[in-house]
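Only one protein chain is missing; all other protein chains are in place.
Moving on to chain A:
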Amino acid sequence: MSDTRAAQVSVLGAGNWGTTIAHLIGQNGFTVKLWARKQELADEINQLRRNSRYISGLEGVQLSANIVATASLAEAVRGVPLVFIVIPSQAFRSVCEQLGELVEPSQLAVHATKGLELGTYKRMTEIMLEETCLRRIGVLSGPNIAREMIEGKPAGTVVASRFPRVIELARAHLKSRQLRVYANTDVVGVELGGTLKNIIAIAAGMATQMQLGENAKSLLITRGLSEVARLGVALGADPMTFSGLAGIGDLMVTCASPISRNHRVGAALARGMNLTEAINSLGMVAEGVKASKIAFELTNQLNIRSPLIHGVYRVVHEGLDPRAALSELMDAAVQDDIDPSLVRAANGSPPRGPHGG
């Protein structure tokens, strides 16, 4: 352990992804504080260099010795110039509430949480702004399967912020020969890309289970991305972001990987389970289940055509048979390959619709 050097960075949340981020930073030679809710987990990380609850079965992989785990949020946060927040979306606000008592305007923060708040549809950066004095904030997102990254496999990721200093500092801690860190200023797009792709992943899981073939999967991913981008643009995102790592990049990995939770939920539903059974078989809620509900409500509110998202919603939340959903999709009217609203947005004119103009 390198307690002698005061940590200049901390990671809040010692789940699968939070621990991985701390490990990557630690491996780059930085002392990094890692906040775990439970003291036992903090102890395990400090003493055994292991996180058996979230990261297991990796033979011979020891967590970086530069990680200093703590169960005290205050200790993790105070006086640290850069904070990564990696808390599941449903607990994000409550952690931010506690954070509000601890942080100062001089601190920078990047969250790596995919999801929107249920009921309010708020993005995680919006919650940070509402609950804390933090302003120089950003988001980390991209095609990053934690397990592969712990194994030292190469990957790319995106840090988006309106503040160059946030990107600079986050990149300085994260970048390595294993990880390329790309910059973006479109915070909204990067947050939405990471969230909405989970819905398409559920559909991909169904398609795999139903053995629809690779053509169908490609059709699904591409049209899915188009829907994600349409909704994103209506919510203020830059359409180009969806062609980057946090858009198509993340969507590809989620749809390709059969171990992703969303993929597994889709597969379970296609096997004839209902949502409760699917969730029980998984042991946790997949982000796409929530996201499909939020996206369904939003697209209705904003009057955005999104047959695929609606199909997933109806299968997941209304018990529609996936086969019926598929045939509806295949029978629906065919539109332009590239949606006119995206062409307009890409050409720099503002989106039309109830909120545009």
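Keep this in mind: a contact is a pair of C-beta atoms (placed from the backbone, for glycine too) under 8 Å apart; a residue touches a chain by one contact, two chains touch by 3 or more; residues count from 1.
One rule holds in what follows: contacts and distances are computed from a predicted model.
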Undepicted complex member, UniProt protein name, chosen from "Thiamine biosynthesis protein ThiS", "Glycerol-3-phosphate acyltransferase", "Predicted small integral membrane protein" or "ATP synthase subunit a": "Glycerol-3-phosphate acyltransferase"
Hidden-chain contact residue, picked from the options A:Gly100, A:Gly156, A:Gly236 or A:Pro307: A:Gly100
Sole contact to the chain not displayed, among A:Arg37, A:Lys122 or A:Arg135: A:Arg135
Which residue of A:Arg162, A:Arg180, A:Lys217 or A:Arg305 touches the chain not shown here: A:Arg162
Missing-chain contacts mapped onto chain A: 81, 100-101, 104-107, 129-133, 135-136, 162-165, 349-350, 354, 356-357
